[in-house]
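Sharing a structure below in structure tokens format, with a few things to ask.
The complex is shown incomplete by one protein chain, all other protein chains being positioned as in the whole.
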């Protein structure tokens, strides 16, 4: 069966070969390109790329020693898989010429019709190639976020197929709807950097996967605590760092709006860190670093859709709100409902993204972004309604599609590893490797003979 | 008592709420803004931000296993606490309209009067928001540097209050004096990127805290060696990386001066790495990686005030000098005087910053920066005198203020953890967490039951 | 003897002092400088700098616990050593006025004749200082790559001398030939970002060092497995991240070409990750993270010379090819030939660089870069011949020079550590340090008494 | 008094702790070990290089108990930790001559 | 000859080493263990999830000594490592049949 799936996967790339024929037309340098805007966007591409390894460390530190490599592998593999999918198919589905508001046309299939010098159709001051890269990084990190929900128990081959299908069938359309001129954009939904497209979609999908897969072995008997919190903190730092490219880069230019997006992003992350830490401090008496980094990420998630539309003080409020809300979600609600969202992909991205998307409907103001809208607090209740609808659609679409995809894959193979493999740990069982030298005993030559 | 302090801290943020009312005026895009300069400054903001996690790893690797999280927590929490303080109060105190050369006025309180499109009053080619962010990162890292001195023994609640007071009462005024048009600027002191404001202030304050707190338990009996040097090296690398934004970003533009600042920064770090390593190699016979990274940081510290004023060859000399000087400070003088500057915040930042500030008075030349001054070696001995005075004032101001702040806090609560807590380790005692799974035994489920 | 070598090394720096006299001429701001291009190049300098610590972690995770610091030390020390060498001598040898196509003249010796405001002779839209920095980072990482071949057994003092001589006698001339207007440039060889100069030169030299030094102790009896794969993955992530500066920065501008270079770089890394993983999956049945990161680096290496000349689809093909080829090289050929290229500097950089340099002769097209050439697939077989010759020359030059340098050093001192030192581990034996607290036992105070 | 040394699968530790708790057996000392025996080797791969692992992570549980407790504890360990598969581990029983409780100086049975 | 196994608080190790040194007792083998006993659980929190820790880091010190040294060493360990609080640890004494010094092949007392 595994072979079978491998063949499937390999097929996907074989499919690319015919595409090798078409060639980009001769370059025609578009005079509209600004070297300053391009410089910031190039830097932003790099910053967003590094978020995925950041996520890998953030998640990797949270799992048990025996599964850390499986986490790193999933995140790293996504960087590879989605980068190629994006070039060949994904980009054009998301940003090709709009077809009935539903999906993009195939004019950029396999990067055909992307001459080197052209400006991006949707951002005329930067090269098309840079816009493609920037968007590719979003598709990558989004797929990565989901992995936190099914950590420590999914088969690798299933993960590969799932990720490929999910990005193609869930992310690409959603990105088109919101950013590619699709119907949600036309409907007036505000999502500056991906509250719905990135965080709600991944968080809700993660919840569905967690429910379909079921709990990890012994989850109820054993406390499964992070095996390496410094690793998690390092990852969170890279996320915070890269998020500046994510949000401020979404201005698609090097200007005041980018500056303001940068400012509110940092502010919301900070406020949420404080509010999460104080919340747990008051709740159980200890301020934790795990809480601090979780709060920071929650704040970054919540400000993402709002980052180009709100004021610094609004960012503080959003941050102060989302911290305790996500803390409750992961410490209380999860317990209650009893699903095993292993690393809280839903608890932080699903919940935080929803908070942010709705908050955008409250705090958005044209004083910050003339191209934006006013929110409820600026006399436009309608925007809150619009945001609500957009959130609802994202929830339903991501949830159902994910469920369907899993069920289909389930027809071919079990989704979970065997109990023996789970007991042994995914690193040794699936990848034939150990993270820290065999059993971390550090015995000379790691107690292994060639 | 702790509750009491928590309430205090919480109060500080409650105080922010009224500020929620004022709203930035309508944006008016300043035609002076350069997208190129803005691009480099946005990148620089991200680079300087990442220095603080870098510092967290740099310091975190140096402590014992049982205290690594307390270090990471302090650095990470500072990112949150000072980011918010800066938005609400700090920025306007430092860079608001000058009041008698002493402090900035409140016109930017809570980011009021910061329209999205405006250029920065003090850097007219970049957006005001970007300037605010850039300066915020400096306030953050400076507070972070001090923590190295009181590592492994300070109460977390005390740390929170201390940091908030220190930044407001020490950093903000000092930044105004030197960069905000305060009296030291008027007096002609040269400090390109923060020799006095950042390094002397934090280093000297660290020394005072170390003296007030006293030594760590068993310091005299046990050697306390780094628990994870690769972590320290990783942190040093992030510091070196981020320091380019710190120094070259201080040109506040993307031009030849930024390029030269970048060049001398890298050169001084390199030269100091070599000189520290060769110094210890000749001294005790072993070239160490711990020495190499310490030398690099010492070099980066020393070049900071000089980075926009000196030539590459001068940078080599500064680097070659500061390495052995700091090596002596941490390996000999500390022993002699017997204070427990745990991670050498004073030994490297206090000493190195002083060396750099004075060296600026020797090597500065208008050939590099027409807006600067000539130093002693270029026929202007007066500049050395000016630098000396600036250093002296920074030492005295930071030292006394820190002492006062600690004594005041001491009236409400003990500054140190109990011996039991110190013995147990701050991670478990204060934060209720373990860095590497319980006791790093990696027992399945980490030997913990829910 | 060691002292003797130290003196030698120290001498090298003493030699610099006379250079302290000459002073850069008065700055004359060149009107050609673009703040946008400069912004991206400043960012690129930082990105390429961070590749070396990335390499340190990448390599450091692969060795045994007792040698990790020796790896970190070598990489970090190179950052220092080569930065200084570059300022004083290296840059002018590589990029000084061409002398008979062989070497650069001494006009930039010790940064003389580099006024702060000048534009770079070879890149008139950015400051000279920025160009110097950018090129310095290349010299650093190249020297770093070699260390993977002689890991875990070379004397540190020998390493210092070897690195200094190798960079001066091998890298500097080669850089001049290809990028400094030397004979290979005149001959028409295409190398956008360093397939020959960086990867072939370091890889082949590494192979020679490995052969001269011989195998590690017990290599045949014990399997020497990575002691910390998450560290290796973190390093690989930093390499991928920094490589954007390496390749896209090699456009020396912030434009469409940089964007395309960025795009193909990411694409090739992704494709090679996939092809390596699928290759091993089919070969031995397990997809590994170690394979994934190795594939990514192989892809980055292969696209380096091609990155400014080929299309995204060509990048996919190059990536799909290089993965399995390098996998075979490290898993089969190395076994067969039996040399101990400890961390596969040759297997990945030598082999991958050769694949990339030749592939450039196949896939290059003026549609991407008008300043480039067409390759075989675009009707110009001659270019493949040119590439082949350039590869051949790089192999022979790097190989012989390295051999000679080692033999000369061998006249003064043994190149390898003693068996006792190797058994004990280089960290304790050469550097007098332990990476994870003594023996990673984490005993309170690490079982050490002052 | 006897010393019981049980080498078990790491995954069984929590269950065993709970079970012994119910018997009021709390005192124990635990550490990670690597074990070798009849359990057959596992293959790992590093850059295609095959390495066969013959040491498996186990947990050693040491319990010092009064003689008449011995059988009950041994039975419980076996009951909890036995999966019937090779690699479950072994229990070793040793004689012990004396025990001192450091905090109080009590000796022998009293020290437990 | 006897084998002394002392389970102590990690913080006491250095002091104990110094004290034994002064008695000319140098030989010892040490490793980290996790201990469980009367010492009461400690609470930890991960994302608000409470976990109660019932295994505490201890250090085990093994000293093989001649019979007539036994009491002196035991007394010293107790003297140094006792804080009077629960969790100080225990000392176990076992019989040992033979010792071989690998480097020289000496056996019995001579091997120490």
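Which chain is which? They are A, B, C, D and E, in the order written, and residues in each are numbered from 1.
The criterion applied here is as follows: a residue touches a chain if its C-beta (ideal position, glycine included) is under 8 Å from a C-beta of that chain, and two chains touch if they have at least 3 such contacts.
Bear in mind that the values here come from a model prediction, so they are computed numbers and not experimental data.
Undergrad: Given that one chain is not shown, which residue among B:280, B:374 or B:427 touches it?
TA: B:280
Undergrad: Give me the subunit E residues in contact with the hidden chain, please.
TA: Residues 3, 17, 26-31, 64, 94-105, 111 of subunit E touch the chain that is not shown.
Undergrad: What subunit B residues would touch the chain not displayed?
TA: Looking at subunit B, the ones touching the missing chain are residues 223, 225-226, 280, 283-284, 286, 288, 290-291, 294, 327, 330-332, 335, 344.
Undergrad: Spell out, residue by residue, where the missing chain touches subunit D.
TA: Listed in rising order, the touching residues are 2, 6-8, 31-38, 54-55, 58, 60, 74, 77-78, 81-95.
Basically, only the chains that are shown with their structure count from here on.
Undergrad: Name the chain whose C-alpha centroid is farthest from the C-alpha centroid of subunit A.
TA: E
Undergrad: Measuring centre to centre with CA averages, how many angstrom lie between subunit C and subunit E?
TA: That pair's centroid distance is 50 Å.
Undergrad: In subunit C, what residues contact two or more other chains?
TA: 34-37, 39-40, 43, 223, 225-226, 228, 234, 254, 284, 286, 288, 290, 442, 444-445, 449
Undergrad: Could you tell me which residues belong to subunit D and also touch two or more other chains?
TA: Only 11, 14, 17-18, 30-32, 43-46, 49-51 qualify.
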